[in-house]
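Got a structure here, written out as structure tokens. Questions coming.
Yeah, one chain of the complex is gone here, protein chain that is, but the others are all in their spots.
Our next item is subunit A:
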Amino acid sequence: MNPEEFARGSWQDSGSAAALPPLEDLRARADRFRRRIVRRNWIEYAAGIVVVVLFAAVALFVPLPALRIGAALVIGGTCVVLWQLRRRGSPLSPMEHGGQLSVLDYQRRELVRQRDALDSIFTWYLLPLVPGMLVILASPLLSLPLAQWEWPPVDAQMAMAFPVFVFVLIYLLNKRAARQLQQQIDEIDALRAA
């Protein structure tokens, strides 16, 4: 017996199957997995719905027309983001796709999906919210006649710069994460091509 045969024999003798799990248990476990996915999707939608409700209240009840327009634009932008979340789909499921794809294909497809979402974060996640955010930030000025416009005081400028800073930070962090995912994709491609 050569070393490989010895190792294989030893490995295969090392464990026999315990009793198979009852089908009812498997159904329950598989359903739990599906429910987790559905719950995660609903959490995303629920967050979007909260934003829509809050800004709808602003759009309906705040007397400043510029603020109302800004809130309406935020609602529109949030709807675009929610639609994009739905369009971009859920992660691959091992149950549905795990048998149809090799391990590397499965990993690569999932990494590409995540990379594309992160890499284009500006166009599908940030940009739809930008018009509403800008109009809301500028609403104190927009509510005044043009002749009365003044450069805002420093503390107001800082307050206005903060959301812009957050948007830029989100963009840069997502871009960096996309580059890291691209490295993993390159590693997989190198393995497949070797």
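In this section, a contact is a pair of C-beta atoms (placed from the backbone, for glycine too) under 8 Å apart; a residue touches a chain by one contact, two chains touch by 3 or more; residues count from 1.
Going forward, contacts and distances are computed from a predicted model.
One chain of this complex is left out of the view, and of "Carbamoyl phosphate synthase large chain", "NADH-quinone oxidoreductase subunit", "RNA polymerase sigma factor" or "ABC transporter permease subunit", the protein name its UniProt record gives is "RNA polymerase sigma factor". Listed here are the subunit A residues that touch the chain not shown: 1-4, 6-8, 10-12, 14-18, 20-21, 23, 25-27, 29-30, 33, 94-108, 191-194.
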